[in-house]
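What follows is a single structure, written as structure tokens, with notes after it.
The complex appears here minus one protein chain, its other protein chains still in place.
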Amino acid sequence: MSNIPEHMLNNDAFSQWLGIEIIDQGLGFSVLTMTVREEMTNGFKIAHGGISYSLADSALAFASNSYGVQAVSIETSISHTKAIKVGDQLLAKAKEESKTRKIGIYSIRIENQDKEIVALFKGTVYFTPKEWEI
Amino acid sequence: MSNIPEHMLNNDAFSQWLGIEIIDQGLGFSVLTMTVREEMTNGFKIAHGGISYSLADSALAFASNSYGVQAVSIETSISHTKAIKVGDQLLAKAKEESKTRKIGIYSIRIENQDKEIVALFKGTVYFTPKEWEI
Amino acid sequence: MSNIPEHMLNNDAFSQWLGIEIIDQGLGFSVLTMTVREEMTNGFKIAHGGISYSLADSALAFASNSYGVQAVSIETSISHTKAIKVGDQLLAKAKEESKTRKIGIYSIRIENQDKEIVALFKGTVYFTPKEWEI
Partner (left out) sequence: MSNIPEHMLNNDAFSQWLGIEIIDQGLGFSVLTMTVREEMTNGFKIAHGGISYSLADSALAFASNSYGVQAVSIETSISHTKAIKVGDQLLAKAKEESKTRKIGIYSIRIENQDKEIVALFKGTVYFTPKEWEI
């Protein structure tokens, strides 16, 4: 199995700040986890929308780069469906919905520790001609 | 002029971690700035996609809550149009595109210090019946 | 089971022009079909992007109005993943991803007769206080 996601995470300072860990990964998918800290909250005392976006965006990057070809994000969207609180343990699952030679579409669902969906993310990537060399 | 955005920023731990400052704000708009640090980068050594998303999401929150009514984000999308590097100074401008009693739509453009567009964001909010009391 | 979708289709001139038929429907879901005609094509001699969007948008409307409360679309997005040709028989399945008292999120997948995904759609609706009276 590809070790590109692990290589990416080891070099990804912000994902490390978030405390992201890789639970599972493979061709076209990834499963990540992280726990929400006080410094990640906004003025409503819940996780800033950027926190769940960042987790999903990392899941997108790890899933879409898994084939050994560098993928860059073109367009992403997220709906925050439930408030995320300090201490919540998030689980993000990235799934490939469609893949052509040039374009990939991935959906990422984020759940909390009670298996409630807290965010739904969709990401579209462009597969560049560059291969990963690690 | 409303001081809700300032109140929100003062209570927003993550926006403070990002180093966000309010340059301008008013009914339905906001202008924010921040500078990208090393710890905000990803495995490609450019800013993680979550950084520009977070800046735009804060700009959305400050612009849409400016009327004194609590607004919650329903759906947001972002395109990362140019790589953001360490040291880049970002400027995010949130503009109201449409507003009804219940739903508001905002576009946020993020530029770097060379006035190049680095991200285009669209956010839709729902105006709750709750008023801000500050 | 609710007969709102059938009532809606009977009064929906454009869905009738498209030749949409309801295969299945219930609380929070709908399954529709239609066949692509020559007059639905664009300059590339494939179905105009508006055709699969329209099919998905009808599926969204039927699924989200199924509870007896009038739902209005707030934001929708679609990716056209494979070209649709004249004669293709499309199958659209609308599924509820998230539902609160005010906001619902639905995903709609459209397949052709070979079970290839031709479009991925996401729709967010607002549940108004108005009930259906039919």
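Here the chain labels run A, B and C in written order, and each chain numbers its own residues starting at 1.
The definition used in the following text is that contacts are C-beta pairs under 8 Å (C-beta built on N, C-alpha and C of every residue); 3 or more make two chains touch, one makes a residue touch a chain.
What you see is a predicted model, and the numbers here were worked out from it, not measured in a lab.
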| item | value |
| --- | --- |
| Which residue of A:Ile22, A:Val69 or A:Ile103 touches the chain not shown here | A:Ile103 |
| Residues of chain A in contact with the chain not shown | 74-75, 77, 102-103, 124, 126 |
| Hidden partner interface residues of chain C, rising order | 7-15, 17, 38-43, 45, 47-51, 53-55, 57-58, 61, 73-80 |
| Missing-chain contacts mapped onto chain B | 77, 79, 81, 97-98, 100, 105, 107, 117, 120, 122, 124 |
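Operating definition for what follows: only the chains that are shown with their structure count from here on.
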| item | value |
| --- | --- |
| Separation of chain B from chain C, taking each centre as the mean of its C-alpha atoms, in whole Å | 33 |
| Gap in Å, rounded to a whole number, between the CA centres of chain C and chain A | 29 |
| Intercentroid distance (Cα basis), chain B paired with chain A, Å | 20 |
| Sequence positions of chain A contacting 2 or more other chains | 77, 79 |
